[in-house]
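Missing here: one protein chain of the complex. Every other protein chain is in place.
Note that the chains are named A and B in the order they appear, and that numbering of residues resets to 1 at the start of each chain.
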Amino acid sequence: MGRYVLRRLLQLIPVFFGTTILIYWLVWSVPGDPFAGKCGERACPDSYVQFMTDKYHLDDPLPIQYFHYMANLLTGDFGQTFGGRDIGGIIAAAYPNTIKLAFVALTIEGVIGLTAGVLSGLRRNGFLDNLVLVSTLFLLAIPTFVTGFVLQFLLGVQWKIISPTVSGDAPISQLIVPGFVLGSISMAYVARLTRTSIAENSRADYVRTAVAKGLPRRRVVGVHLLRNSLIPVITFLGTDLGALMGGAIVTEGIFGINGIGREVYRAIVTKEGATVVGIVVVLVMVYLLMNLVVDLLYAALDPRIRYE
Amino acid sequence: MRGSKRASVVALTAAVALVVAGCGGGDDDSTGSDDKNATGAITIDGTQPEVGLVPANTTETGGGDIVDFLWTGLVTYPAGGGDPKNALAESIETTDSQNYTIKLKKGTKFHDGTEVKSKNFVDAWNFAAYSPNGVQNGSFFGDIEGFADVHTEDPDGDGAQKAPQPKADKMSGLAIVDDYTFTVKLTAPFSIFPTKLGYSAYYPMPDAFFTQGMEAFGKNPIGNGPVKFVSWTDNVEIKLTRFDDYTLDDKVKIKDVTVKLYQEDAAAYADLLAGNLDYMQQVPVSALAGDKWKTDLGDRALEVDIPVMQLIAFPIYDAKFKNADLRKAISLAINRQEIAEKIFFGTRKPATSWARPGVPGGEGFTCTVCEYKPDEAKQLLQQAGGFTGELVFYYNADASHKEWMEAVANSVKSTLGINARAEGVPTFAVFRQNINGRKMTGPYRAGWQEDYPSAENWVGPLYITGGSSNDGLFSNPEVDKLYKEGTAAPNEDAAYAKFAEAMKIVDQQVPSIPIVSVVQQSGTSAKVKGVKANNVGSIDLSTVSLA
């Protein structure tokens, strides 16, 4: 087990470099002047462009720039934005909010998705099953911005039940509706996954055995069936956490949440390359680590799986 | 007669100051609401400033608005866009439009308690003009004698070769007479110069700026305006508070101002409706559509004329657009009235002039090609020999220009029967880069917000050879000559007459086409009253009191 973890961790190293090179190359290679739009409807003075180019070493060849960047990154320095702001600081300020949002979304999708999935999985092809199928698939097919806009307008503006935007420190209570919006799509997956898993496992030998032993239905379902059926669901939720963090751009925008998605979108638009690379690196590493954790969790939950 | 006009303005302000002082004495009976104001706090919307809050290095509105709150310049521009008034300046005098003597009011202070003296201006201007400092607004000082010695450009313009080190670090045209007087000598007579002085690039900087350096100062700015800086949390909010030692007459009544930084205006609008925001500068398109904002806000809806026009400029360097008849035909083929009504829901005014309505000196800038004359347009197109190929109108897709640019293209397409369409360039940066590189292959969106309220600002930067925003490279010797005569005229009225003559030629040449002038739709909360917008549409803090 220990060797397996170590090997997986070592595998992250080339991935880390691969990702940074890829993103760095994408952001910086294509000729484009990040200062062109800085001075409104007139060209910026040469002196300004020259000053900034020198300050951020944009004249150096790309590999050298990358080398400098990595050297700084490995000492924990994410560099600075063109506005002179510390990128590490920006990430540190925005990331907790995104993590909170992702957890709220995950909780909501977990609770609703699992309940719906278990109910429909136990009574396949019944009315409830079809209702869950249609409603989850429907939710999955509606664009998030529509869900977000409608909920914000109705709940926040029309009925004044929630605050329409989330304040700077993003308290959990304000994140419930954005979390629902963000999680609404994965909710459908969770429900579908649970349903399939329950349906498959309900024909498994161990369930038949349990029933044959004369165990009460509650116990069969609650202990034997659920425990085994939830393994793929839990692993899905694990990976989804990483995905939710990287995918909150629209939700964060609608509800004005000061999170990482909003930050990275702005950085891409304004060609703040260093910010883009910094944030993407963090997101990718978190995502890959989550995957590792999930794989290990898988082994811990399912005695049939052993890593070496 | 510039001198006398100035003098009367100063006299008037003095009188107002007295009246205000008088009021101060008799204020006791209304302490109730004053107390509420004295500790009151409001929240307004804004966007995250792109760079540190240094006036001469700030060109975008996010930071520009904050800088304008924190600083007071030599002159201020009154709401509504009329002639400027002296603020920090006691007087600005000249006899030849080339040598100016600027006297400061005594006893005004920076937020760190130091007094505002003439050296704060001279040093600030020299700093901004000195090219190794790389200040965004550096070129604003190009009128001043000795600018060429402190500001050098990259000789080949593409960064391959470094700009040479400037010969001097101070402009020879600036001289300090005493603590409250300094003189400015321009390279050539320029009668509009005093009007420019209210622009943020000309704000004074405290001594601390020069010791701290631009970067550190920008994070913790010290201004001389009615409110001072408290804190800045990135992407969340900027907090300001009343500066109690402020002595000029645009004092604020309330105590704290929080500028909440939004990325989506829809989010800000939702906050406005929910009462979490006390002022929103521009209501989003989603609320303007169908006049929803008026029903949402009722009497809390404000409409303010702002000095902005949306134009479409021609890349005259492209052979396709050399023919003035073709340009005219395109302009006459655009139904501005219908676009203003249908696309903007009547929130913009169809352009009738080459300058925004009401700009001082812009009376003679009538745009005769701004009408919709389909028959004349067709005839002119024929005269020009028709148009082959695709006529693409470009815009930057990261702001809401798509709708009206498409409507313009459709209008041209259906009127002239040529193959026209609009195309978005992903970001403003890329868009500007193409414009700066003279790579545009079709007419493109060009917005213009005046830097200072003067008709000159609608001529010089846009249509004069080498003008800072003459990106289409329009060049007409007659226009240049008239403009030069205008700027050298002994007074503003004479100057404006010359500019109007120049614009008559521009009107025939059609280097760009005015489409609409902009009206801003703002909203306030029920908590505040008396809120007015300033000349550029951001909130005039001195007018705010709590209801």
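The criterion applied here is as follows: a contact is a pair of C-beta atoms (placed from the backbone, for glycine too) under 8 Å apart; a residue touches a chain by one contact, two chains touch by 3 or more.
Everything that follows uses one rule, which is that contacts and distances are computed from a predicted model.
One chain of the complex is hidden; its UniProt record names it "Peptide ABC transporter permease", one of "NADH-quinone oxidoreductase subunit N", "Twin-arginine translocation pathway signal protein", "Peptide ABC transporter permease" or "Carbon-phosphorus lyase complex subunit PhnI". Only one of A:L58, A:L122 or A:L140 touches the absent chain when the whole complex is considered: A:L140.
Looking at A:M70, A:A199, A:L215 or A:L296, the residue that reaches the missing chain in the full complex is A:A199. For the chain missing from the display, the contacting residue among B:I44, B:A89, B:I102 or B:A407 is B:A407, taking the whole complex into account. Those residues of subunit A that touch the chain absent from the view are 11, 14-15, 18-19, 22-23, 26-27, 29-30, 32, 137-138, 140-146, 149, 181-186, 189, 192-193, 196-197, 199-200, 203, 232, 235-236, 239-240, 243-251, 261, 264-265, 268-269, 276, 280, 283-285, 287-288, 298, 304-306.
In the full complex, the hidden chain is touched by subunit B at residues 284-287, 289-290, 292, 335, 338-339, 342-343, 394, 397-398, 400, 402-403, 406-407, 410-411, 414, 421-427, 430-431, 434, 439-441.
One rule holds in what follows: only the chains that are shown with their structure count from here on.
A separation of 41 Å divides the Cα centre of subunit A from that of subunit B. Contacts from subunit B toward subunit A in the complex involve residues 48-52, 59-60, 131-136, 138-139, 151-154, 157, 159, 162-163, 215, 218-219, 233-237, 262-264, 266-268, 270-271, 273-274, 276, 398, 427-433, 435-436, 446-449, 461, 468-469, 471. Put simply, subunit A touches subunit B in their complex at residues 32-34, 36-53, 55, 59, 82-85, 89-90, 93-94, 149, 152-153, 156-157, 160, 163-165, 168, 253-256, 258, 262-263, 266, 269-271.
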